[in-house]
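With one protein chain removed, the remaining protein chains of the complex are shown where they sit.
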Amino acid sequence: MTALPATNDAGRPSVPAGRVVRLLVLLAILGGIAWLAVKNMGAEQATEQLFNALTRGAIYALIALGYTMVYGIIELINFAHGDMFMVGAFVSLTFLGQILGLEGAVTNIPLLIALLAATFLVTMAILALVGVTIERYAYKPLRNAPRLAPLITAIGVSFILQNLVQLVYGPYQTNSPKIFPDTWVIQVGSATVPVLSLFIIGVAVVLMIGLQLFIGRTRLGRAMRSTAADRDAAALMGVNINRTIAITFLIGSALAGAAGVVNGLQYGVARFDDGFQAGLKAFTAAVLGGIGNTVGAALGGFIIGFIEVGATAMGYTRWGPAIVFGVLVIVLVFRPAGLLGQQLGERA
Amino acid sequence: MSVVTDLSPKAAGGGRMTGLRLTASRHRSWSIVLGIAVVGAILPVLAYLPPFSLAQPANAWIDGYTNAGVFVLLALGLNLVVGVAGLLDLGYAAFFAIGAYTYAYVASPFGNSVLGINLVESLGTEVGGLVFWPMLLVGALVAATFGILLGAPTLRLRGDYLAIVTLGFGEIVPIVFLNSDQLTNGTNGIGGLLRPSLPIIGSFSAINPWPYYITMLVLVSFVMIMCYRLVESRLGRAWEAIREDELAAAANGINTVTVKLLAFALGASTAGIAGVFNASKLVTVSPDQFTFIVSFTVLSMVVLGGMGNFWGVAVGAFVIYTINNVLLKTLNQFFDQTGFPILKDIDFIQLQFLLYGLALVAMMLLRPEGLFPNSRRKRELHTAITADEQDSLTTAEGTTEEGQR
Partner (left out) sequence: MSDNVLSNPPILVADQVTRRFGGLVAVNKVDFTIPERSIVSLIGPNGAGKTTFFNVLLGVIDPTDGSVEFMDRRMIARPERLAVESLLWVLPALLTGLLAFALAEAGILSGRLLAVVGFLVLLLLIGMLLLAIIRPVWYQTRLARVGIFRSARPNDMVEAGVGRTFQNIRLFKNMTAVENVLAGMHSKLHGNLVSAMFNSRGMRVEEAAAERRADELLTLVGLRGKGNEAARNLPYGDQRRLEIARALASDPKLLLLDEPAAGMNPKETQDLVALISRLRNDLGLTILLIEHDMKLVMGISDRITVLDHGEKIAEGTPEEVRKDPRVIEAYLGAPAS
């Protein structure tokens, strides 16, 4: 079954050119904001904030991808997905801090690379396992139940995850070893940009491209697309639906885990309730970009990153979350299909 | 279900109602008042008997009952929205907050100064406290207005999206209260609220729990009666219809927008009433009283108590609250005192949300209709095929296999 549109209204026929127009408008707005930023803060600070925003955005984008993929394929808003991100952050800090006993920056480059690779691998693998397990035991039995049931279950799972972590690590912030040195910087014009930022953005971009290639070119990716478009037809074509859905969760959770790792590297702390707010913001990003659309999720993630950093830069830190949720409400009310509309489940 | 006038017992679908249920449905209002009166009388008695009397003094129990009552009210209201109309509202605490702050503006010095009126000072505590009673209605109306404001643009969204939007709203409202120092005193909240007062009795006190307790019994009775009346009316049928199949409901003349808005508004107004009462009892309001935890707790109560069934939800809410606030605290004390090796280190209060989460998941997997289900809901939730699935089983214009279903 094709993923249904967000509202019950019938759609107007869409004009293909409108998409290009919209993107141009978006770019114009971003350009305007950039100009304002430079005016207010000066080019140097503006550049630094730019990379700040991109870093933030990268993290949200990685989380948003999981939301959008799961929604595209089974039309469930996985409330617990934000908490997967949080679990990822804690897994990585446990791995680095308690298992490997690291505390601070690691300057030996080969060692750093090895550690980073290991952390990503371990965290993403564990998260993938957790995601698949949750899907198998909490969501799969409810696949045909009225919509309310899996939604409530997802909330329950979210709370379970949060509280398990809280039980083990306590309600306060836990330190996460920032093994990537923040003293490493490069100069962009007169601005100082940490290499860590570039690394995070790079990781996110690589993962996103990898995901697009996977969805677009591999058999499994095709299976995902067809399941999202029309589950019954896909089943009739021989697609193993259960396995496809499991893989979707696997990938989504792994990406959230990666987001958790980079979050720990960047901010050095983690708390049991990080997932809730981050999750909401990432979900906003997914909706903004067009739920079910992986490119949209990435785009949305970066936009939300910009909004948040912009709000902070202009002194409205406390209102940051409210602004993001405001964006969510506005998008859902006026343009539920988001900027790029459906993709995973779109009809030809 | 409509009001029955002939004598043949009509059922809530597919069966006959007998005995207690039948009598209760025929004389709905009286059975509610009676039920609440009986419960209201028994509970204080229990408070004086062991083992309850050992856990805490009787007055603390009665105070606890009243606090539980606040959640009962919230659960009843949310049940209208989620259980009856089938709209998932995850930001219910926002309306609770709105009711509370509305009362704060009228009944506190700070609030008065913001509004530019002089109620508290000029009337004093005894007379000023009388304002509580009309404020119950005002709080309900203000909350209902916000319910309409939120619902109007968003109710046409599909279930999952509505859930997220309401969640967003539920997050935005406390943030606004938190950050608008001028208008809401920010993190400190607004204090010095007037306690309710009555002509002969005078002002309610912080020490004597009885006036609050009895007021709560009256409020719960009132809200429950209203809820049942609404559900057993044309409006209630419309809610059920849209919950079962919105498209079919519209195709049968039901203005789904109006009906959903009403559900939202009525649910919000109940939260508003609870907010006013709660504010008058705690005599302060602050943003941290209205977090997502509150919304989530009330939702758990509705789900666990049996969506759609008001008595079930009320009992569920009461039981959950009491377990929470008394049992877990007592377990903590007990294990601390007796010094059990591992158990004494566990903070049971912290555990409660873990338990909620587990309970919710378990409920949805095993008994989604709740502990005290509506028999209709039971059938609904244990079905494998819903209307959406039916659509997907058919091609655009082919015949279906319903004959074999």
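Chains: A and B, in written order; residue numbering restarts at 1 for each.
We adopt the following convention: a residue touches a chain if its C-beta (ideal position, glycine included) is under 8 Å from a C-beta of that chain, and two chains touch if they have at least 3 such contacts.
All values derive from a computational prediction rather than experimental measurement.
Taking the complete complex into account, B:A248 is the one of B:A41, B:A60 or B:A248 that touches the chain left out. One of B:M224, B:L261 or B:V294 touches the chain omitted from the figure, and that residue is B:L261.
Within the entire complex, the positions of subunit B that touch the omitted partner chain are 1-3, 5-6, 10-11, 13-14, 16, 29, 116, 145, 148-149, 152-153, 226, 229-230, 233-238, 240-241, 244-245, 247-258, 261-262, 266, 376-377, 379-380, 383, 387, 390-391, 393-403, 405.
The rule is simple: only the chains that are shown with their structure count from here on.
The mean-CA centres of subunit A and subunit B are about 34 angstrom from one another, to the nearest whole unit. Here subunit B touches subunit A in the complex through residues 82, 86, 88, 90, 153-154, 156-161, 163-165, 167-169, 171-172, 175-176, 178-179, 246-247, 292, 296, 299, 303, 307, 350-351, 353-354, 356-361, 363-365, 368, 380-381, 384-386, 388-389, 391-393, going by the rule given at the top. On subunit A, the positions that touch subunit B within their shared complex are 1, 4, 6-9, 71, 75-77, 138, 141-142, 144-153, 155-164, 166-167, 171, 231-232, 276, 280, 283-284, 287, 318-319, 321-322, 325-326, 328-329, 332-333, 336.
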